[in-house]
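Dumping the structure here so I can ask a few things about it.
Excluded from the complex is one protein chain; the other protein chains are retained at their positions.
Up next, chain A:
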Amino acid sequence: MGSPVKDVTISENAPKTLLLQKHCDYIAAYGSKKDEYEYCMTEYLRMSGIYWGLTVMDLMGQLDRMNKQEVLDFVQRCQHECGGVGASIGHDPHLLYTLSAVQIITLYDAQDTLDIEKLVQFVKDLQQEDGSFVGDKWGEVDTRFSFCAVACLALLGRLNAINIDKAVDFILSCMNFDGGFGCRPGSESHSGQIYCCLGMLSIVGRLHHVNADMLGWWLCERQLPSGGLNGRPEKLPDVCYSWWVLASLKIIGKIHWIDKEKLVQFILACQDEETGGFADRPGDVVDPFHTLFGITGLSLLGEPVLKPVNPVFCMPEETIRKAGIKLELLP
């Protein structure tokens, strides 16, 4: 009776140890294949791709292998007159890539790379009457953009540029019967979206609105028999949810509600022993996105060879500390 649980099985010979050096080599080589098909086809998210690569290299202690000057030159060339940053040179400005750019200049402690005044104005202008944020001038509203806006401004120490009370009200209007959050009012809860909303509330110190017991229960039920985490009920596990779900649990003080050992096993099984890097599930093709979230997941789970990661900004804890940013985490 009933529908079978959607899950994967981990084979006996799946990797069981962290292949740190292989991952470093994979990421370092990725950026050098600029003429390859795969690389060019992902140009529309390049700025985020660079942030993923730099963050994961920093967490693995090898940030110095990346070409700092080249990166900063690129970031600078992606800023538009309006202050917003595009995914790549010639691509339109968008809040998603503006946050990635700010994360990059924070990692490199190079704020003078961008025109901060204009950038803050760009973010500020995207806030709507109801407190929500649109991603760019074309008007798509999403709680992801609320997080991008607030995270961006917090990293620049400019949170006072927006109406925080209204921004919080909008986030709360997206809260659901399960304690989670969706893209817009009425949307279904989704772990990625929950991470964004909790991150936003954490930055502005308003986590008391969250029912941590209810939401924590829903989040810890994302763990499947394989040990992996899914993003919503009845979905397959995916390494990127090792980040969205786990960081959310960390923010509300409930990270111990899942089985850490089983999750570590699942994440390790998603490594590719030949190429380095992590895939979404064991046996799939690797990419930098899942490589970052595999590593950040392991870092949150306490893997000692990695630098501790900040659960809200998904950047090294030491970077956030140095930037003097305060967050609220529930005990």
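Remarks
Heads up, the rule we're going with is that a contact is a pair of C-beta atoms (placed from the backbone, for glycine too) under 8 Å apart; a residue touches a chain by one contact, two chains touch by 3 or more; residues count from 1.
Note that contacts and distances are computed from a predicted model.
Only one chain is not pictured, and the protein name UniProt records for it, out of "MIP18 family-like domain-containing protein", "Geranylgeranyl transferase type-2 subunit alpha", "Cytoplasmic tRNA 2-thiolation protein 2" or "Mediator of RNA polymerase II transcription subunit 18", is "Geranylgeranyl transferase type-2 subunit alpha". Taking the complete complex into account, A:H91 is the one of A:H91, A:K118 or A:K166 that touches the chain left out. Not every partner is drawn; the one left out touches chain A at residues 1-3, 5, 35-37, 40-41, 44-45, 86-87, 90-92, 94, 136, 138-140, 142, 176-178, 182-184, 186-190, 205-208, 211, 213-214, 216-218, 220-221, 223, 232-236, 238, 254, 256-259, 262, 272, 279-281, 283-285, 287, 289-290, 326-331.
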